[in-house]
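I have a structure I would like to understand better, so I am pasting it below and will then ask my questions one at a time.
One protein chain omitted, others in place.
Now for chain A:
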Amino acid sequence: MDAMLETTATRILTDHRESLDAAWVALEGSGLTRLWVSEAHGGYGMAPAEGFGLARLAGAHALPVPIADTLVASWLLSEAGLQSPVGRMSVLIEGWQRGIPFGDGADHVVRVQGRSLTLHRGPIASAYAAVGEDPLSDAGALTGAVIATGELHHDIALPLAALTRAAQMCGALEAALTLSIEFAGQRIQFGRALSKFQAIQHLLSEMSAEVAAASAALDAAVATVQPGTPLDLQAVAVAKFRAGLAAGTVCEHAHQIHGAIGYTQEYALARLTRRLWQWREDFGGESYWATELGRVALRNQTPLWPQLTARGE
């Protein structure tokens, strides 16, 4: 991610932890919410990687603001030739979600059915409870007036949303690891820091390997993304699968290392793990994306290895 963007985003996400409205105003004011709006539509038309970088950063900071969802919505609107309105946006991919993230605070909701896109006015009040930390609204309650319609040129909505989640997940995974390392260094039992116990060291090293793997898969997928072209489904599948797999191990170990304090609402860990558990289910879990990969491979008549290497990774 561009160093200046990263500094700005980090400052906003850190400074406004206590006031979410102020955080949002600052994010919008700095143009960060419009990174993926094309220049033709009054945005910045930034390289895709910048938006994924921001989603990752936002995932690490774990603020309940719909930055990633707004980014995805704006990309889809640009792709459909539509202007992105100001304000918070949410995305509903028909047939995929039960809950609309941040629906209750959304100024607008982008709804995608196949390749048709409609822009609805928000908010959607009806709450839908799930494993995650962020508010969800019942997808069935989306009734707001349609204020624009458009068509997507490619089946981009699901992979784009999935890859954005993978980016958020990598941020949250790193943050959960960092938090666990710090905690293990400070918590004293039996007269020494937990991190002095080999069993704890090994949990941390396993976590870091998972984080590194998820991160490498994400970076590789992000490197394939070109605006205006379909996403590389294989690369997206690998990234979302690997992030989901890592989330399982990292959340489990992080909670084990933290003991009871990690099981409280107040302590910072749950903000990360609850989101990871939600995000790994969003827009296709590991099994969905693995099945996609497997189907393609099995349909192909050639052996697996030439298929894997043909992709040039």
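FYI, a contact is a pair of C-beta atoms (placed from the backbone, for glycine too) under 8 Å apart; a residue touches a chain by one contact, two chains touch by 3 or more; residues count from 1.
Please note the rule applied: contacts and distances are computed from a predicted model.
Chemist: Would you kindly match the missing chain to its UniProt protein name, picking from "Tryptophan halogenase", "Phenylalanine--tRNA ligase alpha subunit", "NitT/TauT family transport system permease protein" or "Acyl-CoA dehydrogenase family protein"?
Modeler: The chain we cannot see is recorded in UniProt as "Acyl-CoA dehydrogenase family protein".
Chemist: Pick from A:95, A:185, A:227 or A:259: which residue touches the chain that isn't shown?
Modeler: Looking across A:95, A:185, A:227 or A:259, the contact with the absent chain belongs to A:185.
Chemist: Of the residues A:22, A:40, A:125 or A:308, which one touches the chain left out of the display?
Modeler: Of the listed residues, the one touching the omitted chain is A:308.
Chemist: Could you please point out the chain A residues that touch the chain left off the display?
Modeler: On the side of chain A, residues 174, 177, 181, 184-185, 195, 198, 200-202, 204-206, 208-209, 211-213, 215-217, 219-220, 223, 234, 237-238, 241-242, 245, 286-287, 289-295, 297-298, 303-306, 308-309, 312-313 touch the unshown chain.
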